[in-house]
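Only a single protein chain was left out; the remaining protein chains are all shown in position.
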Amino acid sequence: MSMMNEDAGKSAPGYTPFHPRWYRPHVSVYWWLGEWHYLKFILRELSSVAVAFFVIETLFMLSALHEGPEAYAHFQAVLRNPLVVLINIISFLFVVFHTITWFNLAPSAMPVRMGGKKLPEALVAAPSYVAWVVISAIVCWIVLH
Amino acid sequence: MADKITLEIARYSPEHDQEPHFQSFEVPVHKEWVVLDALNHIKDTVDGTLTYRWSCRMGICGSCGMMVNGEPKLTCATFLSSYAKNGEKIRVEPLRYFPIVRDLVTELSDFLAKLKKVKPWLLPKDEPPLAQGEFLQTPEQVDRYKQFSMCINCTLCYAACPVVGLDPVFVGPAAIALAQRYNMDSRDQGAGERTAILAHPDGVWGCTFVGECTRVCPKHVDPAGAIQQYKIAAVLDWLKSFVAPRGA
Partner (left out) sequence: MAKPSNEAFFWMLFSAGGVVAALLIPVQLFLFFIAFPLGWLQAPSHDSLISLVRMPLVRIYLFILCSLPLFHWAHRFRYTLYDGLKVKHLTGLIFVLCYGGAVVGTAIAACLLWTI
């Protein structure tokens, strides 16, 4: 049974003896600017835009690669544009932010139990970082040779 | 440290007010006083109409949750001295994202309805006969759900969660954590009965892992962790439903 008074706060003044007029605070669309924790959360979510940007850039690069050496050289020239470099540096920071927050949060979703107890989250997150470094090194080695 | 501190307390009377407003009170700072002591002092000696919930004053009943300087806190566990030494005022408001009944009292019936919907009680399939004796659990079996059982229903997590504020039908951190407490209990076989409400867009899928609920929880329940763990279980369950279709 819900006694939610939909007009609470909007109806005419007057106290109803059998049902008080509750005040319903309004949540602003700028709620995420109200607190640092909320802002950090929204920035983390917006890192997905940097992820999508990287994929689109990569698809353009593959398309230029396919078209031929001239198209590829032109694409590389575009990448050298200072504005493009700046956008890529910002994207890189966001993507690394994604990686770090992802690895740090994953252990809460998949707790590892040993000896009847939950392992500390930092310990569970550590192998992800190791894997990240190793895989990055392998990619570097393949691309640079 | 100053010997007095100012509390700015949200007041709202449904009989007279259209919206809440703040009223300032000066209270003495005693080393051992918490915000709840200050509220009781005001009610006893200054303004008897100040209305708020409290009970055990030791952090176990979950009644005295309020916003203190914008943070959800148990007022029985928040010391005046931590604000006094910085020369700050203390702003006390009712818990965020709930309708306000009067002054610092929030309307909890929506939360209680959500809690009831997740069936936070043991649902054993076949009740063994009494003669068989008690359920036995190893320490490991207890450890699987113990953290989630520490919830005192204080609703600080609801005041911290922006999704609760933005989406009134979201089931919410404490209810999901408590459902998971029973799903993880070896004596319970009711996980299937909780699927409809939990693995629903208004259930766990509305959660975007902001993590504020876990940060403010006074009993370290980690509701965010409980929710993400349930999401993984729901994904496995969803995949299994294709391999082994179940009846209605």
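Letters A and B name the chains as they come in the text, with residue numbers starting at 1 for each one.
Methods note: a residue touches a chain if its C-beta (ideal position, glycine included) is under 8 Å from a C-beta of that chain, and two chains touch if they have at least 3 such contacts.
Remember, it's a predicted structure, so these values are computed and weren't measured experimentally.
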Hey, which of B:Val163, B:Leu178 or B:Val216 is the one touching the hidden chain?
B:Val163
Tell me which residue among A:His37, A:His98 or A:Lys118 touches the hidden chain in the full complex.
A:His98
Need a quick check: the contact residues on subunit A for the chain that isn't drawn.
27, 29, 32, 42, 45-46, 48-49, 51-52, 54-59, 61-63, 65-66, 68-69, 72-73, 76, 79-80, 84-85, 88-89, 91-92, 95-96, 98-99, 102-103, 128, 131-132, 135-136, 139-140, 142-144
Contacts of subunit B with the absent chain, listed as residue ranges
162-163, 166-167, 192-193, 195-196, 199-201, 203, 205, 208, 231, 234-235, 237-238, 241, 246
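As a working rule, only the chains that are shown with their structure count from here on.
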How many angstrom lie between the CA centroids of subunit A and subunit B, rounded to a whole number?
26
Note: in the complex, subunit B contacts subunit A through residues 12, 14-15, 17-20, 70, 96-97, 99-102, 107, 109-110, 113, 138-140, 143-144, 162, 165-166, 208-212, 214-215, 222, 224-225, 228-229, 231-232
Residue numbers of subunit A touching subunit B in their complex, please.
2-4, 8-9, 13, 15, 20-25, 27, 31-32, 34-35, 37-38, 41, 45, 105, 108-111, 113, 116-118
